[in-house]
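Note that one protein chain of the assembly has been removed; the remaining protein chains are unaltered in position.
All chains are identified by letter, namely A and B, in their written order; residue positions are counted from 1 within each chain.
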Amino acid sequence: MTALLSVAGLRKSYGPVEVLKGIDFDVAPGEKIALIGPSGSGKSTCLRCMNFLEKPSAGEIRLDGERIGVREGRVMSDRQLAPQRAEMGMVFQLFNLWPHLSVTENVAIAARKVRGLSARDARDLALDMLAKVHMTHRAEASPLELSGGQQQRVAIARALAQKPKLMLFDEPTSALDPELVHEVLKVMEELAAEGRTMIIVTHEVAFARDIADRVLFLDGGTIVEAGPARDVITAPREPRTQAFLKKIRH
Amino acid sequence: MADLNLVTSVAQGLFAGVGVTVLVTVASLAVAVMLGFALALVRQFAGIRLLNLAIDAYCEILCNVPALTHLFILYFGLASLGIRLTSMAAAVLGLGLIGTAITCAILRAGFAALPHGQAEAALAAGLTPLQVISDILTPQAMRIALPGLGNYAVQLLKDTSVVSAIAAPEIMFFARSMVTSSFQTTLIYSMAAALYLLLSLPLMQATRMLERRYGRLKG
Partner (left out) sequence: MTGFFAPYGDYGSEWLPLLVKATFNTAALSVSAFALALVLGLLLSLCQRSPFAVLRRFAAVYVTVVRGVPLLAVLFLLYFGLPGIGIVFDAFGAAVLGLALCFAAQVAELLRAGLKAIPAGQAEAALAVGFTPAQSFRLIILPQVARVVLSPMIVTFVSLLKDSSLASLITVDELALTGRAMATEYFLPLQIYVAVGVCYFAIAWPFSALSRRLAVPAR
């Protein structure tokens, strides 16, 4: 089966500091990939390179065979990138809901403005997506009135409304109070069960073990170990992976 | 265009006003900061309703009426009651009283920016309220207020130009009197503008440094 997403030779430097030193991996349709690793390993940077919120210094990223972010040898502008980004749904660590719009508007606006749906259809779509994340009861609320867990679920609905080929999660629960983490993980479980293709950067190792098909362990800008989720997390082979997982467990 | 002799004589004429410009700025600033600080402390901590209302009313009146009007009231208005202020006195008093309202607001904002935990911890440690205010709150509030006060000083320097309208012998005053005798209007007013700019550059630089050092504290 051909990969939905293929990443080859991904490198990223900020000035003299090289954060990603050559990343290669493929994601099959419907596959869930978890990116784990210590802070500074480059896992968030790697994820943000997928939709070119960070511009890679080198490498090729292809979604469904189409090269992302580069056209005719030149890096695309934000304006040119918009259609490609619309195919990938991103969920941020800090939610980044738009406070001047209601919950429903947050979810519906891209469908209206980017994909040209009518106001009616966009709203219906938004309510459907909010139902998926169990947030219809706060459809008309302002994001400022919601808890962190609620905001993040709305953010997930917003990404789903794009009908994306691929969902990108950047540490979706790291900014949440512990008691609110569960509601977000539950939604992500449900999405996984639907067969969505997901790349998740997370500290929740147990979650990664249960939900992901494959786990990539990043350290110092390279993939140190990769393999089936259960194997990498319960029986890591590399000493660095072992050391990292030991620290997390305690 | 303009020959060097002309430029030098204009410059000399304008420089005659620099002393007064600087004097009025410094004196008004001193009045404003001292009185404003006193008002801010009272407003923030005394907790007397009538006093608070009076201070608020004072700030409202001074901040919603132009400086020019205040100066005219002090210089021309009081004279009709027999109180003849010199233009310098009226200038410093007028700008100083307006500045008091401004610095009071800046300092109050400084106090307001402090987290409640600051005072709470101090009280919990056994300090008296007076000590809390003088040793814990005021030093921090002053630091936060410094950039705002710096900006006020920059503004004040420009505002002193208004006192030329009540005949205080500062830069604009000399500029106007030179114009009536020489008609080199473009040159004279351009040079006057440049002179103010020159004087304010060090103030702006100082304020930038203050902002760098203390601007972060506002959070």
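Everything that follows uses one rule, which is that contacts are C-beta pairs under 8 Å (C-beta built on N, C-alpha and C of every residue); 3 or more make two chains touch, one makes a residue touch a chain.
The structure displayed is predicted, hence computed values, not measured ones.
Only one of B:Phe111, B:Tyr152, B:Phe174 or B:Tyr196 touches the chain withheld from this view, namely B:Tyr196. Within the full complex, the residue among B:Arg43, B:His70 or B:Arg108 touching the omitted chain is B:His70.
Even with one chain removed from view, chain A keeps its contact list with that chain: residues 51, 53, 77-79, 81-83, 85-90, 92, 94, 96-100, 109-110, 113-114, 155, 158-159, 162. Summarising the interface, chain B meets the missing chain with residues 60-61, 63-70, 72-73, 76-81, 154, 158-162, 164-165, 172, 175-176, 179, 183-190, 192-193, 196-201, 204, 219.
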